[in-house]
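Note that one protein chain of the assembly has been removed; the remaining protein chains are unaltered in position.
By letter and in written order, the chains are A, B and C; residue numbering begins at 1 in each of them.
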Amino acid sequence: MRFESDNAAGVHPQVMNAIAQAANAPGTYDGDGFSARLDAAFADLFEREVTVLWVATGTAANALALSALCPAYGGIVCHEEAHIREDECGAAGFFTGGAVLLPLPGPGAKLMAADVRAMLAGRDVDQHTLPARCLSITNATEYGLVYKPAELAALYEVCREFGLRFHVDGARFANAVAALGCTPADLSWRAGVDILSFGFSKNGALMAEALVVFDPALVEELRYRRKRAGHLPAKGRMIAAQLLAMLEDDLWLANAGTANGAARVLGEAAQARLLHPVEANELFLTLSAGEAQALRAQGFAFFDWDTEAGGGIYRLVTGWHQRAEDVEPMARALAALPSAGA
Amino acid sequence: MRFESDNAAGVHPQVMNAIAQAANAPGTYDGDGFSARLDAAFADLFEREVTVLWVATGTAANALALSALCPAYGGIVCHEEAHIREDECGAAGFFTGGAVLLPLPGPGAKLMAADVRAMLAGRDVDQHTLPARCLSITNATEYGLVYKPAELAALYEVCREFGLRFHVDGARFANAVAALGCTPADLSWRAGVDILSFGFSKNGALMAEALVVFDPALVEELRYRRKRAGHLPAKGRMIAAQLLAMLEDDLWLANAGTANGAARVLGEAAQARLLHPVEANELFLTLSAGEAQALRAQGFAFFDWDTEAGGGIYRLVTGWHQRAEDVEPMARALAALPSAGA
Amino acid sequence: MRFESDNAAGVHPQVMNAIAQAANAPGTYDGDGFSARLDAAFADLFEREVTVLWVATGTAANALALSALCPAYGGIVCHEEAHIREDECGAAGFFTGGAVLLPLPGPGAKLMAADVRAMLAGRDVDQHTLPARCLSITNATEYGLVYKPAELAALYEVCREFGLRFHVDGARFANAVAALGCTPADLSWRAGVDILSFGFSKNGALMAEALVVFDPALVEELRYRRKRAGHLPAKGRMIAAQLLAMLEDDLWLANAGTANGAARVLGEAAQARLLHPVEANELFLTLSAGEAQALRAQGFAFFDWDTEAGGGIYRLVTGWHQRAEDVEPMARALAALPSAGA
Partner (left out) sequence: MRFESDNAAGVHPQVMNAIAQAANAPGTYDGDGFSARLDAAFADLFEREVTVLWVATGTAANALALSALCPAYGGIVCHEEAHIREDECGAAGFFTGGAVLLPLPGPGAKLMAADVRAMLAGRDVDQHTLPARCLSITNATEYGLVYKPAELAALYEVCREFGLRFHVDGARFANAVAALGCTPADLSWRAGVDILSFGFSKNGALMAEALVVFDPALVEELRYRRKRAGHLPAKGRMIAAQLLAMLEDDLWLANAGTANGAARVLGEAAQARLLHPVEANELFLTLSAGEAQALRAQGFAFFDWDTEAGGGIYRLVTGWHQRAEDVEPMARALAALPSAGA
């Protein structure tokens, strides 16, 4: 029973089916029937006109978004543990032509509006210092917390005060929507978001992310940027078809709900060991080395997050394929741990 | 009957099958069983140790290769109609950080060693002028011609004289190998090539290209460059699986041979109208506007290459799925054209 | 008597004097009294509000201007012999983050509006091809020809049709103004120019160029770009002081007029050997190798432009310090050449 990463989860059968159907359809690049239907499908979902550019990876989605939102000489405010800072090998700097990340701490990888405001107010605004031009947050965060619409609104208020554009890394956006029970619009454009990296690869797709662009002025530029980054495959229809399959009958939402539900079950069982509340599909647990080893010996796989010889913090991520009943054995094993942690 | 582009060709059933099998296999990024087998599989094919990095697109393969072979302040000699110059939206400049393409003419998009030497000998070598540092050719070329091993050797000799690295854009490398009946090694490292972009997407894969790296010193760098370009999908196994399927029993070679064979049939039928000899899987025909229209009215689809009101040059590309007998109707239609062209 | 380059000319005494006076004045970067007076001084000269950023070199001025006028994914139309293409070691690509020069031929390094229009009309406008976004011309050109206001207007008309910004490399702008007897405004903003690189280093300054920005929306960005390119010296007042000295009593115009006058004298003497009309301060002569050698033996220094064993084209440039009477010996030597050229 694997909880290392939703990245490792398999492909949903409906997605595989959609790929197979697109395999021999006509059209090259984004000039195919599947791609042509995307804007409308996402417009339905987001309750307004949008333009959607498919890409194959979350790193590409984030870096392209940032390159359209921040000039080469600008700064991008983000959490110090943001994926764009820790896990994308400098993609933001590469795609923007040298923009610099301006990291801030915050609980559970969440940025607080007051902290962002204080940092921006404290920065020099002269030519010796990069001007902050973009805010990028991750929803759900790297620790599985979710930003609520009001929190986004508070951040957007800061963006407006200081002239920043607003990007959301939504590698687990579906999990955030499912957790909050609000609409995709509530967590994006209604809260002032300019571009959303809407992830599907962790949620049942094979290799598909949607760059949802709410500012029409950025669309043309993004098409050129996508191509010159090598992210316009000849058989783009294969990515489009995945997205359409994920949107059909809200498969994306059902999948995320399943993953969140499994995490909730585990979270309840491991209450005393949780580092953060379980809001989406990730758990961070404090375990001793012995406990971790014992769990693994029972066949449960999970990730060393921040550990040393004596134990530490371990991460569990649930996937779209894990129903509550599927994770019961793990829940029982966690519940059996002594409540006094490592 | 479609001849617009081998890009538009479908996915070979064995490739689709491989993808389906990889869908739920374990492993993330390139840490999976499929990716682990790639180097050995390509080493067999190339008769020496190589490192292979999969990527999803030919543009990514080319731009990554060039970024490892040419510094930001360098020049890349290429044909004036090279794909990297005409069709990749400046990817080479983006990935290298500003390197400049140094275009040369040549028959059938082929570079002649003497021309390259003359150009390099005539360039200033002082700090006011970008130093040429890389040669990039396309084999088969954008006009479907193939470089023979001796031609590559002559180009490599120029590279050595002037201190250039050597890249081959092999979007249709399979077609070149099939056309010449030589080995992949003969058209790559034995001829001095440093990195080969070995294309599979046009030849039966869904979305898979192999960056075949013959200089081990460049491998580590390329891994970082691939990631920061957003070209390391979480389910990288899906690309690896395609490549393995294409290599199995030399499916790649059989597919290319089929496409070449179909092109040969068409080429023989259209002899009088050919702009270039048919060596791989592309034909460039001179047609009047009326002739083009008449062919299209019969259901044959092909591409306006360089046309005006009165007609001009049209491109036909055959694919891995078109056997000689499949293209007979088109061959007959071409043969029925008056031999005296537009 | 030296005619190799106006680059090599010395520093005008009034400029040296201004530097000495600024040496111990207060202020750092551009926060000094000299810099503070620049906008007003240039506004007087250009008959409208402008912002002027000083930089030390023409390459910096051009590359900064282009980085503000062309996105990283854009193309810059220029003459195939433009300084930005031939002599700046790829600075445009570096500063823009990968923009590509789109070269065109034209007589005397001059771009014809019709040629630019035809090129732009013939370019694909899809995501596979870099979109042209900027036109950059050199006035006076690399061959010493000048664009007249009407020619600039015709080019600007093309810029408007195709959505291009307009840059002028004015390394010898002073010579163009002096040649035409029009105003600086006529050759810049009145003709639609967005940014002018106004050169002073060849015209009597020690090391000073003015980036004259007519579009206020670009100013803030350019300040950041200048700093991050390392072009904001602590003692910026030393550059500002040079520019003010050059503007005082129109020293720039007098200097350019002197250089042009000397070139005219030489041009009249060498009429039969001229490759281009002499409009500013450059002459391109056809000489046999023996003639060139004989002239040099008399103490006249000049530049091999495009020569082979048998002779060819030689360049002479006059400087601000060469009055008509100063170049009389050279004029006599040129007049003594047989009129039937090499």
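One rule holds for everything that comes next: a contact is a pair of C-beta atoms (placed from the backbone, for glycine too) under 8 Å apart; a residue touches a chain by one contact, two chains touch by 3 or more.
Here the structure is a predicted model, which is why all the values come from computation and not from measurement.
Although one chain is omitted from the display, it touches the following shown chains in the full assembly: A, B, C.
Interface note: of C:Ala18, C:Leu45 or C:Ala60, the residue touching the hidden chain in the full complex is C:Ala60. Of the listed residues C:Thr28, C:Gln271 or C:Gln298, the one in contact with the hidden chain in the full complex is C:Thr28. Across the interface with the omitted chain, chain B contributes residues 29, 67, 71-73, 97-98, 127-128, 130-131, 221, 223-228, 232.
Contact residues of chain A toward the unshown chain are 72-73, 75, 86-90, 93-94, 96-101, 127-130. The chain not shown here touches chain C at positions 2, 4-5, 7-8, 10-11, 16, 19-20, 23-29, 55-64, 88-91, 94, 201-202, 206-207, 224, 227-235, 238.
In this section, only the chains that are shown with their structure count from here on.
Chain B has its Cα centroid nearest to the centroid of all protein Cα atoms in the structure.
A rotation of 180 degrees, rounded to the nearest 5, superposes the Cα atoms of chain A on chain C.
Chain A and chain B, compared by their mean Cα positions, are separated by 35 Å.
Chain C has its Cα centroid 50 Å from the Cα centroid of chain A. Separation between the centroids of chain B and chain C, computed from CA atoms only, is 42 Å.
The multi-chain contact residues of chain B, meaning those touching 2 or more other chains, are 88-90, 94.
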